[in-house]
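The complex appears here minus one protein chain, its other protein chains still in place.
Chain IDs A, B and C follow the sequence of writing; residue 1 opens each chain.
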């Protein structure tokens, strides 16, 4: 039987998360931008199964159910699918995640994200009912643990934690916030304290900002917990994009969001730096969010291979630091088969008419 | 029964090719960079099937067998797989391609690419034997037509065309050359003439350079054919990367090749410009090569939807010109749901320490 | 008789400083980089007189004596001139400054800057003696007021203020510090308080960082003074270069310093933004330092022409916001004769291989 998420983290293991699904599946043709809902779990299970497998193969220890934004209020708003319910999606997503997790040493995490009802005038009771409905599926399908993710308001995340906590399963909670705090101005340290007090055993951030910024925010959370004499495991699942000019509104404010983000995509070498930095700060649940493709997760696993004691399966197709290029036909490409080359390269954009920084819209 | 490739082109139809496999599958974890061989067709057929499906869904009318560099001499050199033969790979690849092609109105194209034996001191007979061995599989599996692709020397491509021609199936031939000509300095117009004289009914270029440069090269081919009073259909399958500084050695010379090309990746809007430009020049077989992801092919299909009379299946998850953003939660993102916005955006790189152009290594 | 500096500032007038001398005269051929000493006042008085005149004509109300780094210890160290003493330079510089100031409504300011003896192990007495020697010349030549400028240590600047204060002439003091504080970590607010307590009636910053950063530092000084219930006039004489990546060590740490700063040079339109911003923050002595050419000072004067009630003499050769282009021979250049054009232009670097930000050396 597999060790649970808390057993792993308590034992000091590095747990590698999976990458982002909605952006990756939008590009593969299965998710609609602007809606970002996961009906593909029902409509195209093969596509979802395949990307789960790629992350597993890249080294992920966690397969998150493809249930982002899968609450009925959100699905209705988006109007994307008329004849599929949130419950159907969530059930299907759990089955696919479990099938793939069983192909390796991975756990299934059931995820809930922020809801439109919160932003409206709904009561705590109404909002919690939305999370409860999703939780029922996760309990029925017996996921290994639960993730509260992509919340801009710590207040809503607290409610989600409180609901999920009732299941008795471990709960991780990540906000999509910046070092400045949540969207209401609550500092990261305070957010962490509130989430832990609400019952989360793992806290951190996901999405909205680039890896090093997210690591910085988690560090502020850690400081807040220490100051409050609280203990929790730390987790980070950042964007796979460079966002140097973003403020607390994150990459949604970038003019390039969501259809021209290509040029901001991180390389595998950027990811190795990120993994190292996260590890140094004591974060042990290290994954990705929007912009992470399978090879980015593999880079995280490769960077931490010594600490973890093994390489991921997909490294059979990737020699560390570009060593595989030694067999390339061109001599100047063979000359790139070494760490110093890739570690120090500053890639050109190939776009002489484009600036390096944009003015965020908000 | 489906119309063949020549029937379609003769009728003036736009035929959309599929995208690149080796770079995309490297990132998904199934191909090793530097080797670029297609053993995944045997090792991980699900992964190959899935990406074929994504291209089909994105609008591709052609599914190319995943047989790039799949000649035994190349496989042996790369040393990547010891217990799988080129024949096994090619047989498996044909089956997968056929399975997916049958899910839509697509044809299967069997492809051969340049061989290490040519660059060595081998005779015409030896080189042709390599192509013949691959052709035998394509005949056995009854592919719909054949593609000679990724040849730097028109001389070697001529031999390949001559071999494939013996099958009686239509033959397309694309070189990976620049407007300056092939690696031996043969101008594009002369290359086209030689390929048509060797028996190709479709000629053009693939890989190595960005879309507009490749269109320019095909135009030079067209001019060459006209001057020689020859007729052939035109085809283009360029890189999905910006390569403004490249010369005839193509993107292999860029310092970013192959592990830091992210920032050069084209957006879907870049692809719409490319599709329009290719169409204007009279090219009717329009696809992609390295760097093309499914959404890039969808963008080609969407740009030419009026000319073709229909949208691809994956457009159910993509409203034209970002219209789907009208449902986004943030008002400034909703403001981006229009053509002028995306058509004129110059995306920032998010990388202030990176230049916009590199110095090619060769 | 002309109004003194304090009368002007007390009356709420905007006083415009002159621009930088050492970088400008280095490019004209009269100052040696690395030494940055002002022997040209003796060797080439015409060249010094001419640039003074250009700043006067551009709108400067102050002509600073060209006496930067003109202490004997510094001159000896630099070894640049063997037969000219600091006293000779200072005497000559005062005469030239007075001659030009008399050609307009300008005052002469005698300036002292930080000394090598301070960085060594010298006592307060020794350091003060260096300033006293320079002051003697300024008194003899009866300059209108004194400026303590380009000090990295507020401690040394205090000593300089104390010495200059003995003359009974008004004293202005500007440090070359960042918002982080002086080189010893003393915050800007504390620096301002110490300088005012030492006797300065005008305080602020000069050199080392770009205009908006310097304005930010002066604002911190203002806050410090308010918190301490002290009053002083505010002054700013920033770099004329963009330095977004610099920290407290300033532009000396940029790889481009001092021979490749061209691309960072500010446009006249950048300067108008700077002048407006400085004015908004309550700064009334607004000038420039290294990188400011005469047209930059003219831009400051033009931006504040309404507040001051007049344009500078050199505006006879410069129509506001490019209006003079209406007479250009090319129609597309004529189309640029308007404010919106220049205010919104983001100038291209013309250097595709250069990044937008550098890594400071310190």
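Keep in mind that, in the parts below, contacts are C-beta pairs under 8 Å (C-beta built on N, C-alpha and C of every residue); 3 or more make two chains touch, one makes a residue touch a chain.
Here the structure is a predicted model, which is why all the values come from computation and not from measurement.
**Q** Among C:14, C:31, C:62 or C:96, which one touches the chain that has been omitted from the display?
**A** C:31
**Q** Decide which residue listed in C:6, C:77, C:129 or C:230 touches the omitted chain of the complex.
**A** C:77
**Q** Given the contact definition stated above, which residue among C:4, C:104, C:199 or C:244 touches the chain not shown here?
**A** From the options C:4, C:104, C:199 or C:244, the contact with the absent chain belongs to C:244.
**Q** Touching the absent chain: which residues on chain B qualify?
**A** Residues 346, 348, 352-353, 355-357 of chain B touch the chain that is not shown.
**Q** Taking the full complex into account, what residues of chain A touch the chain not shown?
**A** The missing chain touches chain A at positions 245, 352-359.
**Q** Touching residues of chain C against the unshown chain: what are they?
**A** Residues 26-35, 46-47, 50, 53-54, 57-58, 77-79, 116, 119, 210, 241-245, 249, 252-269, 293-295, 298, 313-314, 317-319, 322, 324-330, 332-333, 335-337, 342, 345-358, 361-362 of chain C touch the chain absent from view.
Quick note on the criterion: only the chains that are shown with their structure count from here on.
**Q** Quick one: compare the interface residues of chain B with those of chain C and tell me same or different, with half as the dividing line.
**A** Shared-number fraction above one half, so same.
**Q** Would you mind pulling out the distance in Å between where the CA atoms of chain A average out and where those of chain C do?
**A** Once rounded, the distance between the two centres reads 50 Å.
**Q** If you average the Cα atoms of chain B and of chain C to get two centres, how far apart are those centres in Å?
**A** Computed from C-alpha means, the inter-chain centre distance equals 60 Å.
**Q** Residues of chain C that contact two or more other chains, please.
**A** 352-353, 355-357
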